[in-house]
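Before I ask anything, let me first share the structure, which is written out below as structure tokens.
For this depiction, one protein chain was excluded, whereas all remaining protein chains were kept in their positions.
Chain IDs A, B and C follow the sequence of writing; residue 1 opens each chain.
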Amino acid sequence: MEAFALASERLDIDSLIRQLDDPAAGALVLFHGRVRNHHQGRAVTGLDYHAHMALAAREGSRLLDQLQAAHPTCRIVARHRIGMLPVGEVAFWVGVTSAHRAEAFAACEDCVRQVKSRVPIWKKEHYSDASTAWLEQTVLKAEPL
Amino acid sequence: MEAFALASERLDIDSLIRQLDDPAAGALVLFHGRVRNHHQGRAVTGLDYHAHMALAAREGSRLLDQLQAAHPTCRIVARHRIGMLPVGEVAFWVGVTSAHRAEAFAACEDCVRQVKSRVPIWKKEHYSDASTAWLEQTVLKAEPL
Amino acid sequence: MKLTVCYFASMRDLAACDRETIDSDATTPAELYRELRTRHPFPHRQSELAVAIDDEITPWETPLSAEAEVSLLPPVSGG
Partner (left out) sequence: MKLTVCYFASMRDLAACDRETIDSDATTPAELYRELRTRHPFPHRQSELAVAIDDEITPWETPLSAEAEVSLLPPVSGG
């Protein structure tokens, strides 16, 4: 199983968990980032996710390799949806198994934060009045060579 | 849905997630505590969980009320299995929804730690050589009145 | 005074029963536990245990009343 992938179809979370499964791992920590129905006081009807596909796949894989090295007791998997998603849909998913729960929580939160800030993915909010807006949150950085 | 409950049957996690679901909550953080196949170098074949049922139900509910008050942006649900569980089975489950991921991670980890240390539940490890041992980890404390 | 004592986990195995009704002069759970250690091979020091009276965890010096149900609670290991 790839540690990171972009997905244009609905995530099969049961299947992802089965693939992460490991009888030596007592702790499984999951993050589901779902489309909310509001943002900064406005009613949101959906989110349209775009990516620089080649770069996002590469940066995501590289990031997961780094996270794996930083959290050696854990196994970490992340998926991010692309395309138009309705409210409630899981847009971003991270699963971590470990023998130790503190490590699993730390790795999961670390992965969520870093995928959000380091992978070239953008979301456009669609509002209930039919207007839209691109969200721009974190400036990407070139990694030191 | 009750915030805390003991369960003698396998947890229906999809149903728990559906009940936690909230279109205003972007972040869902889940903890699955599963039966590991090893502990302190010994091969484990299963865990037998016992509880002081009345006290555990009450302490668990009280604890979840306190966690809910400490994490007001979150909705927190916890379930703990009782009885003999094979390796891989989910013995302990916590689900947290929030509009904010940092709060959801904090509340979930807090709930896991506190259920483990404050609710009268015990586990007996069954080893591959057919021997068993009760684990004793945290002394319960009377809460100040 | 008649008291019911409930045992859990390792203490249940050592007492070889879930619960027993005993006649005791103990006025507090602390006195009761000292008495019970003469009946059963409990290895725990009192400081390693908690005690509940009628399903409420309580200090060891709480007065016992007749018919109370006293639960001895070894260190927990849920999760």
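Quick notes
Just so we're on the same page, contacts are C-beta pairs under 8 Å (C-beta built on N, C-alpha and C of every residue); 3 or more make two chains touch, one makes a residue touch a chain.
Because the structure is a prediction, the values reported are computed rather than measured.
The chain that is not displayed touches the following shown chains in the complete assembly: A. Hidden from this view is one chain, which touches chain A at 33, 49-52, 54-55, 58-59, 80, 91-92, 112, 115-124, 134-143.
Criterion: only the chains that are shown with their structure count from here on.
For chain C, the chain with the farthest CA centroid is A. Chain centres here are Cα averages; for chain A and chain C they lie 50 Å apart.
Within chain B, residues 33, 112 each touch two or more of the remaining chains.
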